[in-house]
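Inspection log for the structure reproduced underneath, given as structure tokens.
Here the complex is missing one protein chain, while the rest keep their positions.
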Amino acid sequence: MAVAELPQEQTLVRKQRSLWEESFIRLIRNKVAVVSLLFVFVLAFVAAFANYVAPYDYAEQDLMANNSVPKWMLVILPANAENYVRITDKYPLGADHLGRDILSRVIYGARVSLSFAVVASMVSLIIGTLYGTISGYVGGRADDVMMRIVDFLYAFPFLVVVILLQTYFKALGRASGMTGFGAKLLEINDSMGGMLFLFIAIGLINWIGMARIARGQVLSYKRKEFVEAAHAVGASNSRIIIKHLLPNIIGPLVVAETLAIPGYIFTEAFLSFIGLGVNPPTPSWGIMISEAVPALRSYPNQVLVPAVFLSLTTLAFNFLGDGLRDALDPRMKQ
Amino acid sequence: MNLKKSFSFAFAFLMIASLLLAACQPQQVEVVKTVVVTEVVEKEGKEVVVTQIVEVTPEPEVVEQPVTLDWNWGTEPPTIDPSLATDTTSVDVIHNLFVTLTQFDPVTGALSPYLATSWESGEDADGNQTWTFHMRDDIQWVKYDPTTGETSAVMDDEGNPRYVTAFDVEYGVKRTLDPATASDYAYVDYIIKNGQAVNEGAEGVTVDDIGVKALDATTVQFTLETPAAYFPSIAGMWVNAPMPQWAIEEWGDKWTEAGLINTNGPYVLEEWIHGGELNLVKNPLWINADDVQIERIHGVMITEASTAFALYENNELDSTGVPLPEMDRVKADPVLSAEYHSAPVPCTYYYGFTNNKPPFDDVRVRKAFVQSIDRQGLIDNVLKGGQIPATSFAPPGIFGAPAPGTVGLQYDPDAAKASLQEYLDEKGMSLDDFNAMGITLMHNTSEGHAQIAAAIQQMWKDVLGVDVKVENQEWKVYLTTIKKTTPLDEMPHIWRLGWCADYPDENNWVHEVFNNQAGANRLRRGCVDDTCTEATPLKFDELTIQAQQESDPDKRAELYYEAEKQLAEVEAAYAPIYHYTSTNVTKPWLTRNFPPLGGVDFFNWKLDMDAKLAAQGK
Partner (left out) sequence: MTRYIIRRILGFIPVLFAIALFTFVLMRAIPGGPFDFAGDKSLPPQVVANIEAKYHLDWPLWKQFLSYLIGDDLLGEEGTSRGVIRGDLGPSLRYRSQSVNDIIATTFPTSAQLGFMSLMLAILIGIPAGTIAALNQNTWLDYVSTFGAVIFLSIPNLVLAPILIWIFSLKLGWLPVAGWGAKPPYLLGFLPQPSQWNWNYFSHAIMPVFSLGTASAAGIARLTRASLLQVIREDYIRTARAKGLAERTVIVVHALKNSLIPVVTILGPAFAGLVTGTFIVEQIFGINGMGKHFVQSVGNRDYQVITGVTLVYGVILVIANLLVDITYAWLDPRIRYD
């Protein structure tokens, strides 16, 4: 028996490694996914070096040039826009209601919106997948308890949590005398435009959806022949989960997470809309859109510019997620 | 299982198919309408469900459209109970439903007769000031029946129509002051004898001891704690309106619902779908019913200003406010600019300084900050609504208010720089040292406040070279932050607030807001300690108390002039920014007014229904 098990194990390992390599090759062959990946990389790069890339500071105001647009942009403005809009070529994509350069704000805004998307989705993907897989795999009473916890968190209105965290920590933020870890956290929060607690709150809320999908997937896979076969050869539970279940269920999870990314960015916009987003003047695409929406009919450019960036980013994440799914699916050989 | 499945699919299909079918049906005149009216009302502690099925008989083919105004209340009124209302929406509704003793002339803003035809002051046996109001006797209590759509007179127990009497006024005042009513604005009646004591639940006084009494059916007399020349304005406030005791006792908190409410004003409440619509219809029994031209107010509650503006452009509203971002376009548009009107509103926007927090404990710093605000520049470039630059507190139209620009500190960059420099020299500080103190300006979260703060932040930077940090907080948190109980190191140096008139007298302005004995003393003037548990009155505070008790109008005006000057110019305790305007567009078929003291009185408006229907293509 022991002799027979060793080669079996080895073949499994070898086969697994080649699967991941193949996945990578498949991803590279997918042109749309590669372009999307490049786009995300470029965006991340621009966001990281916004200080050098952006022509102006995001908070620099030029009230005498507020709501101005470059001449070429008049084509997307209403017909009689020449009568009320200021025209200047100083700002490549125009200036907002406070005379701040829209291009610079979009560049800096990429920082907030991207880190929001990445952090929130990673947190939720990792916690959610682990939680859901374990819950579904173990089943029985543990599953019941774990899902009741999920139900509980689901039934809890996310807005209340976020408002609590935001207002509570903001109130704390001005209280002097905070020391140690708390003070450090507040410092980080301040330097992120008050976003740290939003990250935490949103990461902590959104893994639940992932957990449910992961559990649903596991439930349908755990009685499959190959899982039962793995059981039969005495593979450990963690091994079965990592080597057999995860590769099979990861596809829909990645797709779902990619689909959730605009949701995260929108959540940020929603919170900005009700006054609980980033602290002005820190820009994010969400706050730029929600600030400009009331001006949509007079200055559509102020909405369209961040909206276009947001849509392109979403597009990229979607194609990337799609490419990943195709690449990760072990049965996708064509 | 299969059966269940097909059933639910069939059900879903049925739902969708019926939705589509219904959508495709042409609009028809319905022959018979059945209306089910279900009301759950609390009656003597028990819930009674009243269900009525009413057949509405078909109307004739050619229906004369009532003259209807499409209006946006902007929000659900928190209440339309005169004792409880505090916000403008509620007060607007109440103003069209209830009469008050006095009113402000919609054109001149002068105090004028309404329910009371005349009034005079006197003195009672103990030397207290009294005010006696003589009322008209021909205003009826009415109620609207939603099932029949008819407005009828309210009858008393003997079957006679009820007219508005002095007893109703007495009841209303006592109800407002009764602690059980829990009225927010009860404090404006603290001027009435025993008003404060009763409201605070003091021992030995009851509601009956309050200084208001109906001498007969048409005469009501108030006795005051201290003489107050402005009392007729207070008597005309909504909290002192006549109220229907019988209905309130019968229905409890629910008495303001449509169908239950008894009113006595130009309009009656037709329908109130909470959060959705509040509609009024003309009261045919109103004394001046012939002059009320608009027969129905269809009032929606759209919070989003840009949506309301779109409704207006689509002819779904007859008049609305112009959102700030649309201002430039409206002014440039040939049609909209002709419909645009900006009217002053008795409100003032200001920045308060925390007067005991360094460096704002020094008058030179405060002066420097006030004098470097270019108010006209702010109005032209940011606010754009023809606002009036404010250098003192009370706006024009308020009794005792100085004319704009005559009192207070004007924009003067050189003086501002000199003033700050003097301070820096004396303290031996550099500008960097000053900036290291971390001056903070705080406002509640709102796009408009953020714009103003950003612009003024820039002015301080340009003129003084000072870096001010702008923070914002959610409204309720903000209000807690700027209380005077907040520890000094957590207080922002500068914070914003606004104030609007409850009644048009300086007492409601400089005294109630800023007097460090009477008001909230958020400015923390004359504080004996950091959190201002106590404050010593300064010259300003003495002046407003003196003015309160002065009965000669000319002398009062003089005292207020002096008080405004003390606070804004000598102390520079706060920075007045501007007096509000309301910026509106109105369709050409609607003739509306803009009363100098704000508010809406539909009964004075006129609407050309034919022109409106033509524009809507009907």
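The letters A and B name the chains in turn, as written, and every chain counts its residues from 1.
The rule is simple: contacts are C-beta pairs under 8 Å (C-beta built on N, C-alpha and C of every residue); 3 or more make two chains touch, one makes a residue touch a chain.
Every value quoted in this text rests on a predicted model; they were computed, and no experiment measured them.
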Exercise for review: Just name the one of B:Ser430, B:Thr480 or B:Gln549 that touches the chain not displayed here.
Suggested key: B:Thr480
Practice item. Among B:Ser306, B:Ser342 or B:Gln546, single out the residue that touches the unshown chain. Key: B:Ser306
Study note, to complete from the structure: In the whole complex, of B:Thr165, B:Ser183 or B:Asn507, the residue touching the missing chain would be B:Ser183
Check your understanding: Which one touches the absent chain: A:Gly94, A:Gly109, A:Gly251 or A:Pro280?
Key -> A:Gly251
Revision key, fill the gap. Subunit B positions in touch with the non-displayed chain are 1, 5, 12, 15-16, 18-19, 22-23, 25, 27, 30, 33-34, 36-38, 76, 78-81, 84, 86-87, 179-187, 190, 196, 199-201, 253-257, 273-277, 300-304, 306-308, 310-311, 313-314, 316, 474-481, 483, 497-500, 520, 522
Revision key, fill the gap. Residue list for subunit A contacting the dropped chain reads 148, 151-152, 154-157, 159-161, 163-164, 167-168, 171, 209, 212-213, 216-217, 219-220, 223, 251-252, 255-256, 259, 262, 265-266, 269-270, 273-274, 286, 289-290, 293, 296-297, 303, 307, 310-312, 314-315, 318-319, 322, 325, 329, 331-332
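One rule holds for everything that comes next: only the chains that are shown with their structure count from here on.
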Review point. In the complex of these two chains, what residues of subunit A are touching subunit B?
Key: 61, 63-64, 66-67, 78, 80-81, 83-85, 97-98, 163, 167, 170-171, 174-176, 275-276, 279-281, 291-299
Revision key, fill the gap. Subunit B residues touching subunit A in their complex are 305-306, 310, 323-326, 328-329, 331-333, 381-382, 445-447, 450-451, 454-455, 458, 470-474, 477, 481, 489-490
